[in-house]
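As you look at this complex, bear in mind that one protein chain is not there, while each of the others sits in place.
So that you can tell them apart, the chains are marked A and B in the order they are listed, and the count of residues begins at 1 in each.
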Amino acid sequence: MTSAIAVDGLEVIFDRFRALKGVSLDVQPGESFGLVGESGSGKSTLLRAIAGLAPVASGSITVNGKTLGARRDKAFYREVQMVFQDPYGSLHPRQTVDRLLQEPLAIHGFADGEKRIQRALDEVGLGNGFRFRYSHQLSGGQRQRVAIARALILEPSILLLDEPTSALDASVQAEVLNLLEEVRRRRKLTFLMVSHDLAIITHMCERLMVMQSGEAVENLAAADLVERRVTKDYTRNLLRASDGFVRTA
Amino acid sequence: MSVETIQSRRDWLLSERPASRMQARLGRAYVAWRRFSANRLAFLGLLIIIALLVVAALADVLAPYSPTFGDLKNARLLAPSAEHWFGTDDLGRDILSRILYGSRWTLYVVILVAIIAAPIGLLVGTVAGYAGGWTDAILMRITDIFLAFPKLILALAFVAALGPGIENAVLAIAITSWPPYARIARAETLTVRNSDYIKAVQLMGASPFRIVLRHIMPLCISSLIIRVTLDMAGIILTAAGLGFLGLGAQPPLPEWGTMIASGRRFVLDQWWVAGAPGFAILIVSLGFNLLGDGLRDALDPRSGDQ
Partner (left out) sequence: MSGDPNQQRSKSALLDVEDLRVTFPTRTGLIEAVRGVSFSLGRERLGIVGESGSGKSQTGRAIMGLTPPQARISADKLAFDGIDLLSVSPRERRSLRGKRIAMILQDPKYSLDPVMSIGRQIVETLRTHEKVGKAEARDRALAMLEAVQIRDPARVFDLHPHEVSGGMGQRAMIAMMLIAGPEMMIADEPTSALDVTVQLDVLGILDRLVGERGMGLIFISHDLRLVSSFCDRVIVMYAGKVVEQLKASELGRAQHPYTRGLLNCMPKIGADRHPLPVLDRKPEWAA
């Protein structure tokens, strides 16, 4: 079976700073794969490199059996879409929800735009009342739902999720995570999800990779992490930190 | 209209849940309008500009005399009176009539300069800002060359090359006024270029052309409108300056700058000949400046909760 995403020896260099130092990754179709690490670990860079938003110095990225060049073609964006971390920064401030959702349809020449927009809004639980609002008239959770609708409207098979809930309140986070799980089940999507929160990754993903300063620390199944069957100290530290503060008397 | 219908219309405009594209757009415009009209000085500016438009449109009706033919025998250099409100000039022409007709030329200059210079500046600035690299370097160095000369001197050089006349004056002013717009558009572009919402459009497979045209330009337009409005006064003064130096509008065209130029010989004894058009320039410039300030408060997306 061809992998949904296969990354091999990927290096990303920003002005002499090596953000990724030869990372490899393999995600099966329909799988949900997590990337965990602290700031500067390169987890978001890896995601952006796959999306074509980071300068790849060497290594290869293969999506659904097709090895990607420096430039992505339109067909790629029909397969891979992304949801960004900051719901306040990822929606154009001067466009209504309607306009935001129309743009991808116009670019790819879909004729049945009206129906698709309706359906996309229904799918993320927003309905028609939100269609002609500007982003400043929406809450953080609603914005993230719009961003998810925008990512889904081209019917991709792979969704890249860059900390999609870290800017949201806990109760809203739960709603958005549930929504993501639901659309994944319904559309049989492949997820590649970045988070600093181990609990979210174990909740959402089957397998995960722990990263630190641009390198992979270890690959684990979510079940291993739950059972605390980890081999590296760094992962153990992360696990301990996620338990909260422990007073050493 | 009853109070209730006004109230319900306002609610419709301010609705948090617009039901159509039109309502969303109108609602947004209404919020901007409310913010604008709350500013009294800006409102005064708007009134001045509207008055200018009305006067220009109705100059034929409003002007009591011909702007180009005077009574050379009886009416030379008359002081302001009931018959000639602003007096007459050395050729016996009624100055009020000339100023009323002159408003047309002022508008002509201002509008033409705006529709030539602003789009050029917007295009150069957004393309340079979004493309970066060599494109940016080349476009901005060209812009710098234009910015390195004082505006009036550069316009003078262009008019000298193109020949005097109001069309050439407009062209010269337009050529010299786009560089600041390019600078502004580029600065705006640089601030939004790396934002997630532009990245998101890139991820949809949009072409750079589409991104610049449909996603970046709309963000630059409001600051550009503000800047152009504030520049209007300067444009009028440059046009008047060229007219004054004999390189803009040619006599007997009733252009305000040219009128001041021809009135300067009598400025001590018959002050109204140069004073009246000078005052007209002052009022219109003030109007544009006040309007520009008000627009800045109303349109700036960073201010308030827009």
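Just so it is clear, a residue touches a chain if its C-beta (ideal position, glycine included) is under 8 Å from a C-beta of that chain, and two chains touch if they have at least 3 such contacts.
Keep in mind that this is a model prediction, so the values were computed, not measured.
> If I consider the whole complex, including the chain that's not displayed, which of A:Ser3, A:Gln28, A:Asn219 or A:Ser242 touches that chain?
Candidates A:Ser3, A:Gln28, A:Asn219 or A:Ser242; residue touching the omitted chain: A:Ser242.
> Just name the one of A:Ile117, A:Val183 or A:Ile200 that touches the chain not displayed here.
The one listed residue touching the chain not shown is A:Ile200.
> What chain A residues would touch the chain not displayed?
Those residues of chain A that touch the unshown chain are 38-39, 140, 169-175, 177-178, 181-182, 196-200, 202-204, 225-226, 237-239, 241-248.
Everything that follows uses one rule, which is that only the chains that are shown with their structure count from here on.
> Counting in whole Å, what is the centre-to-centre distance of chain A and chain B, each centre being its mean C-alpha position?
47
> In the complex formed with chain B, which residues of chain A make contact?
51-53, 72-74, 76-78, 81-82, 84-86, 89-94, 96, 98, 103-104, 107-108, 129-130, 132-134, 136-137, 147, 150, 154
> Mind pulling up the chain B residues that touch chain A in the complex?
Against chain A, chain B makes touches at 16-21, 23-24, 28, 195-197, 199-206, 210, 214-215, 218-219, 301, 305-306.
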